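A single protein chain has been omitted from the complex, and every remaining protein chain is retained in its original position.
Then we have chain A:
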Amino acid sequence: MTQMTVNDRPVRFDMDPQTPLLWALRDAANLTGSKYGCGVGDCGACMVLVDGEALRSCLITLAEAEGRFITTIEGLSEDRSHPVQQAMVAEQAIQCGFCTPGIVMAAAALIQRNPDPSEADVREAVPNLCRCGVYPRLVRAIQRAGRVARRRERISAAPAPGIDMEDAARAVPALRADSAE
């Protein structure tokens, strides 16, 4: 069994170690946010963070991922509050949305290591294919995400989904779930 950490949880995959990480995530872990677009590393729709680097999960075997820390789009933030997620919505850098999770992961990795990227930095760090053609908006969105990460700007384009008091109480210990009753 291949062991790794996926979205902060220890996971053991009972699968052929030659299985591409993408299929383990999608089929075994039901983390379907990472997409199959080509299977051979051309499109980037399957990008996940492996020890903080944005990599194409279709090109990594389970064996190669052993012991690594994997973050998928589902684990990037619990409430889509990550600056890249907020900026992508605000700048309308989304159309059909199929390539979006991969782009978000590539951009998140960039912002993590360089929260003030130049246009050239963004174009280099985000090689993902998008057939709808959101490219002209990506540079703006990702630079804006960088500003948010640097606390220079705030966006709330994608509010957290249906937060009930119980959820809020889990996140903020000072709140008491029963006080909402």
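Criterion: a contact is a pair of C-beta atoms (placed from the backbone, for glycine too) under 8 Å apart; a residue touches a chain by one contact, two chains touch by 3 or more; residues count from 1.
Simple rule for what comes next: contacts and distances are computed from a predicted model.
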For the chain that is missing from this picture, which UniProt protein name fits: "Cytochrome c-type biogenesis protein CcmF", "Xanthine dehydrogenase family protein molybdopterin-binding subunit", "3-isopropylmalate dehydratase large subunit" or "Recombination protein RecR"?
"Xanthine dehydrogenase family protein molybdopterin-binding subunit"
Absent-chain contact - pick from A:G37, A:P117 or A:G146
A:G37
Chain A positions in touch with the non-displayed chain are 16, 19, 23, 26-27, 30-40, 42-43, 45, 72-74, 76-77, 80, 84-85, 88-90, 92, 94-101, 104, 123-124, 126-138, 157-159, 161
